[in-house]
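Complex shown without one protein chain; remaining protein chains in place.
Let's turn to chain A:
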């Protein structure tokens, strides 16, 4: 069957081995991108004509906000795959993605508040974009809490997984909130199909930071998944071999 590759892909042992080889590279590239992006963002890009140096908060705010949404999609898709095909590795991925996404959501919200005070004149406003992002944080925390609430890990996988799948409706709401309603939050600059309305040097810094944060989050999620594999498969002989060394 053509499904064979799929099953090999879903083997925890295979994942543990391949991730061990990839992780140093992913982490290394991410750190390189971080240093390039931070240099570009803090020293090599101009100030904004309105915001001055405050614009540099963007280089952390936009990547973390992007990651917060992307990792929710990863979480929900992994939960759905685990739910439908009963693939253990998918549930492990979901459980590992949640804290990473929650941390990114928290960072996006707090960097946004720090930016909002000088530019908007307020830390927080209950507009559609900010409120839906806050709901995203509660969804992540709800997933983590619900998963922990079950004695049986596999029951928790499925129960929290349903919450994750249901919560996916929030993602398009976050994305389109600035277009559908009057919000204080500005619209998107780089997801537009036209040329981004941003200084090229700022754009380079922003893109470097986006890739750096995404790779960093991927690496952290993989570390967590490896722990999850060892913890859940601790009875398997290959795990005893790995840990016994």
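We take it that contacts are C-beta pairs under 8 Å (C-beta built on N, C-alpha and C of every residue); 3 or more make two chains touch, one makes a residue touch a chain; residues count from 1.
The rule is short, and it goes like this: contacts and distances are computed from a predicted model.
Visitor: Name the chain not shown, per its UniProt record: "Cytochrome c-type biogenesis protein CcmE", "Glycine betaine/proline transport system substrate-binding protein", "Molybdopterin-dependent oxidoreductase" or "Protein-export membrane protein SecF"?
Guide: Result for the unshown chain: "Cytochrome c-type biogenesis protein CcmE".
Visitor: Which residue among A:15, A:83, A:143 or A:216 touches the omitted chain?
Guide: A:83
Visitor: Among A:17, A:35, A:122 or A:227, which residue is in contact with the omitted chain in the full complex?
Guide: Checking the options A:17, A:35, A:122 or A:227, the one contacting the hidden chain is A:122.
Visitor: Contacts of chain A with the missing chain: which residues?
Guide: 46-51, 55, 58, 80, 83-85, 118-122, 125-128, 162, 165-166, 168-169, 173, 180-184, 186-189, 197-199, 201-202
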